[in-house]
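Apart from one protein chain that is not included, each protein chain of the complex appears where it belongs.
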Amino acid sequence: MKMEKEFKILAHPLQLEEIYQHTKSPSAGAVDIFVGTVRNQTKGKTVVRLEFESYKPMAIKEIELIAEEAGRRWPIEKIVVHHRVGTLQIGEIAVIIAVSTPHRRASFEACKYVIDTLKETVPIWKKEIFEDGEVWVAAHP
Amino acid sequence: MKMEKEFKILAHPLQLEEIYQHTKSPSAGAVDIFVGTVRNQTKGKTVVRLEFESYKPMAIKEIELIAEEAGRRWPIEKIVVHHRVGTLQIGEIAVIIAVSTPHRRASFEACKYVIDTLKETVPIWKKEIFEDGEVWVAAHP
Amino acid sequence: MRIKLLAFGIARDIIGGTEKDFNWTGEATVGGLKEALLKEFPAFVDLASLRIAVNEAYAEDETPISTSDEIVLIPPVSGG
Partner (left out) sequence: MRIKLLAFGIARDIIGGTEKDFNWTGEATVGGLKEALLKEFPAFVDLASLRIAVNEAYAEDETPISTSDEIVLIPPVSGG
């Protein structure tokens, strides 16, 4: 059975319900959805907003590689990854990862694998804007 | 900080977007949402529909106990559990569990703990209707 | 002892209704009730488990039962 996939980098707000509709499947009993949002603080410092940018064609390819590996490890029916770019306010959604599988355990494991690996390999960058400055997240050790 | 909670047993379709809105939090960077749906087959046999029933007051209390234990184990900001009862067609949503936490790992672990434990302790019963009969799931060893 | 039982799922099918008056002569505890139920309805023996809830909480075999308690038969649950 072929895994169905949908990967997008978008400059407008992500749509949870639409993503769920694209992920559910009559042969899947489980959908796990991870939603990453903009926190109002980081290490105790107040965040004003975030700015995301991506090297879009490669970002899509790297997400594709992650999904293919996930598809080898777990029996994924459908997988959808949408990532936002541009300026995000506190509470807005930066990323949604949704995975459907026949049973629940695989949905959790696959979803966690995808977000963990996305944060390591996908060329997307996040700048945190504070009241008194800004910083590219993870740039320095 | 007090964990915010919302638990419902409902006879109408569950609303993903509403549940997300009740779970997100400006101080949480992660929301994990588990959606359990009605599969079109079980052990290779075609399922026509499911019928769920609950001992509602105790079901709510048992979900409350699970959430409290989860709140002791993980730094949960908000937790929402909605479970459907009545007749469900293939593809419909039986349960949604949503958990927000500051960071992602806890959201996955807490969400998985809640669905795993719900399936063991919460007084809700599911009957699978096949073309040629029906069975109370898990009733017999 | 005589009480009103509530039953769900396959337990309802076994005792033949959601509510049923039930008498037994053994101990007035959850354990005593279970023993009497298994004798009266042998189909319970075939279940993966049978738990008793007293006033909306799972009860141990030692838990005493009085006529004002809400007693519910809980066959294996299968939510989610």
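Letters are used for the chains, namely A, B and C, taken in the order the chains are written, and counting of residues starts over at 1 for each.
Criterion: contacts are C-beta pairs under 8 Å (C-beta built on N, C-alpha and C of every residue); 3 or more make two chains touch, one makes a residue touch a chain.
Just so we're clear, the structure is a prediction, and the values are computed from it rather than from any experiment.
> Which chains here would be touched by the one that got left out?
For the complete complex, the undisplayed chain touches A.
> Can you tell me which of A:G71, A:G91 or A:P123 touches the chain that was removed from the display?
Final answer for the missing-chain contact: A:P123.
> What is the set of subunit A residues that contact the non-displayed chain in the whole complex?
On the subunit A side, contact with the omitted chain comes from 36, 52-55, 57-59, 61, 83, 94-95, 115, 118-127, 136-141.
Here, only the chains that are shown with their structure count from here on.
> Counting only residues that touch at least two other chains, what does the list for subunit B look like?
Residue numbers touching two or more other chains: 36, 115.
> Subunit C: which residues touch two or more other chains?
80
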